[in-house]
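A single protein chain has been omitted from the complex, and every remaining protein chain is retained in its original position.
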């Protein structure tokens, strides 16, 4: 059995101070902090492992019998950062509803347009959130608070939190944002203030380490399958037809792989984790030719970050610091056309890039349930005085993890896993 | 009243010969051909008119008491051409069901991959269609027969029809295909053969003259609104956000205009029918800047054929003979970025091109009903010996029109109409 | 041709007084009232006709160059009555947007909970509507204003309108509500007041005379087809399976018929307009038995008002005065079970009653466009001083009709029409 093998993952959670205030919750089933959540994690579940299997202990998410903050004197703030993802509004709504109805907190502020909302020079107003004005927001995609990319000065942010007398800050964002949250935690600590900072990790790519599932991923996959289905219809609607679908996934092909499993019609899946060649007898072009001659049509799904080995490495970056990707689908289109022209074979390609369509829709039921849990547990954690933590599902449980644990390294598809074998079975492609 | 004002539209339908065979239909309500369908048409409804209002007479669609063809000896064929459109499979299904169950016709052949399916050198097989193998096809987008672009030699097509002993040919396609159908009619007539040719006009752009509604249009608009909604969510998800959506519409902006009316969130609608300028105080760029500074976000919908005055006219053509369009959205993106950089204003643009997604989905309920009527009436017309006709809705009635009537000229948005005024009210834009 | 045959339909519209004020509209294309809308209507389109075809003249809907009301001094109110229907919120939104942005009207009041909202004893507040608080309401089904059934005293309503200084009242409701609107018009006239009353007819059953299409009908049909599809899946999921779907339609089977055309899988369609028998060789039970033995499954769609001849006539009424219907589907279930038990044949029935699911969803794109037109044209009509009118589509045009024209008689399915023949072709049933 995976006994307490030595590892250097620090899963200990920081608390602002002793929790002494009785909870006002009406359905108490309090977390016993002396009993950690024990999980066995394998190399498929953690970016760092090779073939190890570890037993890890995490702090359980859930309501605590004693609180650090006095609900009647607590002021919360929520900020949403980075690109859109289905379910952000659900998380906002859940935080507001939990704070208001269950803890009796009077004020939840919505910071506008991401971290910029803290910075005076942008001049954005703050929006007071209450059960009335958030009650229907989960029916809409996007974020009612607005977002922005890129970091802001931690000291300016903490200045702003102090001016507003905020006790708890909920930060919804990607791994850059989680690093920014950590910087805020450090600044707060340096000043000796008692402000809890809780992260709710958001990434449509599902590529955060230790985190089994990020909200919005299921919904994104659902929408991605619709685009793939359309490409399939186009490809089969003519002789020698090729459907090419571009999906999100800069560093990790989770959406593309999961949508491929859902559709079971994809012939070639291209992801960042697996290099491929265009040329040669084992290259994509000849494989595509063989497929088309045998079956008359083909379907290719390509994650945006695939084929980096085929592209000049980019040097420009976007405001969040992400390297601008080369245009792999443009390259594929061009080379496919050239190849079939050269081979004197007809080939008609239909390219679909659903882009923002898969991330700006409202969450589906499964993601809604998950976002509800995230919001509830974020408030539970904050009220107990936890800080510098993220709330998340790990395997099938809800847990609190230190911010630095999830930001140290990104997760990506393990191409030596059962999951990947299933994906390869679904496409029938050879690597 | 619009008395019988002189006009030179020939609405007379050709019949292969006298109809003498009793119909086998069980629910007879026969068309009385002595009573034409009288319709008052205005300049908004016809590309040719300026301010006239005409009374036109058309031949009604519907079952006839006497048939020209003997059902037990009749062989039909269906061919689908050009780009995909929601509802093609519904029309195929309706033709097969009507032929089989109501007329008792034994053979309906499906020609593969458009007009190429008639040409021996392509070597495509023919597929026998029956109620069993078409029963569920309407649940899928695309065409189960496959399609192709471009014309084929009429004499080769008629050779093929003769070899297969086809009596009735149903042609589903766009205006190029309707011209090809007319050429087949002429070749059949020149040979003195008795083959009925019935056209079912297909164009997702809804731009065929005399034809009030083409099948698939409603569905395409429904899907287009989803993309616009996503762009709206993206634009409002950040400060100074612009959503730009590209929609189909090479010569006519019907989809873009109708989707704009359905969404009521679009600020700038760009269509081929209305030139616009980018520069100057009345140009799009300054209007966009004013909008962004006033409201923080903006939504632009652009038909692919808009802004021809701003682009170098293309000279290349696709296999169907359509001129390759310039990339108006690429131009817009570039110029918008330059403009806001120059003005030292932030601006973030999110571009969505749903492309094939809006045309390869299954038809919605409204289009399904319409496709059912088209298929039924196509068979009624053919069995009565009509040839060289299209079956269509004109205003709110089903009618038969000569092929040449609908191919002479394309319809486009009348920018002096009540409809266009409503669209402009919806966007609030100034021209 | 259908010359000006004598008929006694009064299509003349009443105006409160001379229109002298210049319109503030920016995209003027004014209606020329000297040129009426001429429409040829047949017996299929009007409840009153047998085999006649009439030329009728209606007043066109659309903006007028001169207004009766001065926008800066005009106060509007909106009330929504009766059962829900997809698109009510779209109409409310369109009225508010048109009033505010295009005419510059400052106040639009939302009356709460139907006509009761006017009656002091209920104590409902009035809600001020503006572009901000209606901007997203079209994304939701139902009515943001609330509704109620049943009439209220006209004098109390007009008292209330006077107290609030309302100049224009928009009434969204069914034919009972249109009669109530007429009573308000009469009371206003008796008092010599200048209040315009504009009706926007709402009925999910699509059974209002002269009115080609009521808003929400398309959406309801779309949802109804989903229920039918589920019943089809259930019926075919076992041997001797029967799917039975109950749909709305107290007096008219339009939804059931249209959904039957859309699905093309229904074997027996039962509507109020066509009596049927259960027993005997031509009865439904034996027909069902034959179908089941031949094909193994069957699909029945039943409008709630079908089979009145088989049920004891009800005498109770609901608050709106509608006779409570007998439970035809309950009777069908019972008799089907008895029949097959008696015949010693297995039969498994799955009953689906989507009920409110088909009426409480948001409108689809087609209905949204239509609701937008209704709202715009309602405001145009009101501002020109028209009163006692309904705004609607007649055939393919937008027109104004006197309230009494549409309330005199209900429309129902013409079972001697081409439309019904198509429906019968789709089911294959014999009457």
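For reference, chains read A, B and C in written order, and residue numbers begin at 1 within each chain.
The rule we apply is simple: contacts are C-beta pairs under 8 Å (C-beta built on N, C-alpha and C of every residue); 3 or more make two chains touch, one makes a residue touch a chain.
Owing to the predicted nature of the structure, the values given are computational and were not obtained by experimental measurement.
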| item | value |
| --- | --- |
| Touching the absent chain when the full complex is considered, from C:11, C:148, C:177 or C:214 | C:148 |
| Residue among A:143, A:209 or A:225 that touches the chain left out of view | A:225 |
| Hidden partner interface residues of subunit A, rising order | 1-2, 4, 26-29, 38-40, 55, 62-63, 93-94, 97-98, 101-102, 138, 212, 218, 221-222, 224-225, 258-259, 261-264, 364-366, 368-369, 372-373, 376, 395-396, 398, 416-418, 421-422, 424-426, 428, 430 |
| In subunit C, positions touching the absent partner | 84, 112-114, 116, 122, 124, 140-143, 146-148, 226-227, 229-231, 233-234, 236-239, 350-357, 360-361 |
| Where the missing chain touches subunit B, by residue | 136, 139-140 |
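One rule holds in what follows: only the chains that are shown with their structure count from here on.
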| item | value |
| --- | --- |
| Distance between the centres, which are taken as Cα means, of subunit C and subunit B, whole angstrom | 29 |
| Rounded Å distance, subunit A centre to subunit C centre (Cα mean) | 45 |
